[in-house]
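The other protein chains are all here in position, but one chain of the complex has been omitted.
As written, the chain order gives the labels A, B and C, with residue 1 at the start of each chain.
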């Protein structure tokens, strides 16, 4: 914030009608350092943002046409996969830093991209883009030109597992099963029959038994294979990753507390939650809905030589818009927590 | 805020384990002008507030015993009905302003209280206490000693109906039917069989077909009789009042817009939502979950000479903790919106 | 059932992919007197019915093309509004009795139809069709050629109010406010943005503040005006009507019990539920999910001279497919309860 209390930076959101576009606008509207210059929407151009996002009715802001981008410090791209790679030159011309919330620039090489997606139009930029999971690689993000904000399920999983590798509890050749449960907002606002309320309500639905694309990010980041399965469950916001891990040697609870505290104890957006009293004894998406926080915890199963790690986030926040703003804060040298201080609500419904 | 950015006032919460106690702590923790001096809890004394309220895990605050109250500028009492009247002397000794969230001091006379509740132990103070619905009577709240924060269902109803009386659309002898739908947080965290998840989920349950005590507040505030029925529905936060009104004479939409704009257009916490486009065309609790906002709207039914008014709030916020903080802001001469700027989330589940 | 235990009648379902089509197939598959000859679907022709309706996976039945109708005793039309009137000649050629679940033949006159819908292509048949709400007009249904199964919200409302007129508690010039809460299945499986899970979950949404088309059926059947408002709430199945009525003269609880018992005590599908003990003290859709039952109950509000009537059904059953099968049973002279004996589940989620 400049001395007069005015925002120090400008930002725009391309793709403002979707759920993550709306979250970006919510965060930027309350961010002390960003002035929103533009929010684009092809289908809702000239309508107020509150027309689409009822929580933003009090904002004096209208969607503009995406063809005419104004110059800003940071451009957030909340567009469907494939759009940013096509428009990356315009985006970079308009903004010093482009933060992309899609999967377009998350993988390092064209070969990886081709394995999981369908042909990249600007593969030479893959290397240039920085994958953003700020707790784990903030040093890469400072001054970055292109930031690829980490995917929701990948973020939950990586945050749960990385400390084990860092602390040497895992060495990379163990079996790792990741069983993820996610809310309906991951599917966006469009939705067909499977996303309609009568068909989607109350499900425990194996929607990606194998082959979910976020597996690619996890394996790239951690450098190991994971067995990854995603279930849709009854919530709107939230991704909960349960990682079942079989360490090669004996591990104590003390080892685990050391590993996780070592990684996270100074992190403003991470809470360790592992078996205390009360109703909320392990990580739960319900406890972090609307926030940029991740809850991480664990339990040991001595009989089966297994370690169970739980990680819970709001997929639209720590798994998307919140992480993007966090990354932008780092990229621009702002305070990391700026604009991301919402505490969350208790109790709240399907998070 | 003082010149050095420090909070200007001190506050305590008596009864910090309940849902509204938790909301007060959330709001005060983010309030620029209040320092939380004390949060009391008999059952959880010495435990962290995050033990009870998982969204507050990052706060460095423990519950203290309610027997030893410290001196503060404002004491918020989030205790069950009947407690504040018994302890009002201690509360007033501890604090210049007592904001009570229970029903103890909402009615003006002992006779009214006896009609709806069971015997008041300090009836001489009823007259002294100020009923708080700041949009409609903020002038009474400045410098108040005892503030009785308005009840959730009453707040939703009064906010929907009052502009019609102020503008002369209603004159007081019309039939008024108020059909309210509320979330499960109104029942608090205790809960018996009817509040258990399997029995409470998915209901449309007439839980107060007649005789709901908030009717007393409404009739006192508006000076008219209302036919009041409350249903429990599947949500956690939220109160939605649908008022079916039969004006004695012809009314146009223009008259209605004038009435509501006249009352609310400068109010920071009220949005008029009446039949625009998009998904959210009328007031909905889902759009205001977690916020201190009320949405108010209306529709005309010419064939039946009926006016339908909709009013939606978060019962824990505008209907309880948010309203209490708003009232305290007014009572202490702080900026009205201080600490109450959360935008809400979209989309969010059962609000 | 014939002497050898075989079904005595044949039936087909036109429009088998929708929710009510699926319910018809479920009911007919368990009906002792009906053999399902055909279930049509343009989009799913040749697929198994279990492909669309997972609860019917064990049925050995495939959708057939709607162009080729086979001869049956009863043809159930579960098609969108407007289809049956266009195809009524083919339907009648194929079946002795056509039971239409759409609104096409519910109103008596072209003038009424034009007031609420858009132009009827076969107005001369309106008079010939029998509106079906079997508890209240079963005598009209015996041997009927065209049966127009009553609409869900109309059914709930009429069942709640009719006994008051029959017993003389109301005489027709009283104010009647009907505040209905319905589940998402009323919108069908298609659904756009407003029906998507993230946008529809947890709502209390005034989706028809005034002018809901079922008002026409109610006013036709009861012969009085009603002030009718419909809210979408968080459930899938269910319609709950709360009728706020102001009788012209004094009414006692005894009068009401007489009125309702007189109407319903021998009805197999109606339960009177009015203020007994336990968790379920008044009618609730949750208690009747999946069944053909209606729960009806009431409460008196002496202070406001108001009578509150509650009526709860499963909109897909008593409000649609169940009512249609019930009507077909009557039309063909079968036992009324045949195929409709499912007790319902407790507890069950959003009904």
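FYI, a contact is a pair of C-beta atoms (placed from the backbone, for glycine too) under 8 Å apart; a residue touches a chain by one contact, two chains touch by 3 or more.
In this text the structure is predicted, and so the values were computed from the model without any measurement.
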Using the touch definition up top, pick the residue from A:35, A:179 or A:255 that touches the left-out chain. A:179
Where the complex has a chain not shown, which of A:54, A:150 or A:238 is the residue touching it? A:238
Which residue, A:45, A:167 or A:194, contacts the hidden chain when the whole complex is considered? A:194
Residues of chain B (touch criterion as defined above) contacting the omitted chain: 19, 184-185, 187, 189-191, 193, 195-202, 236, 349-350
In chain C, positions touching the absent partner: 19, 22, 26, 29-30, 51-58, 185, 189, 235-237, 268, 271, 273, 276-280, 284, 286-291, 293, 341-351
Touching the missing chain, which residues of chain A? 175, 177, 179, 181, 193-194, 198-199, 201-206, 209-211, 225-229, 231, 233-235, 238, 240, 242, 244, 246, 279-286, 299-301, 303-304, 306, 308, 310, 312, 347-351
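Note that only the chains that are shown with their structure count from here on.
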Contact pairs, highest-scoring chain pair: B-C
Which chain is most remote from chain C in terms of Cα centres? A
Roughly how far is chain B from chain C, going centre to centre by Cα mean, in whole Å? 39
Mean-CA-position distance for chain B and chain A (Å): 34
Express in whole angstrom the distance between the two chain centres, defined as the mean CA positions of chain A and chain C. 45
Where chain A touches two or more other chains at once, by residue number: 19, 185, 189, 236, 349-350
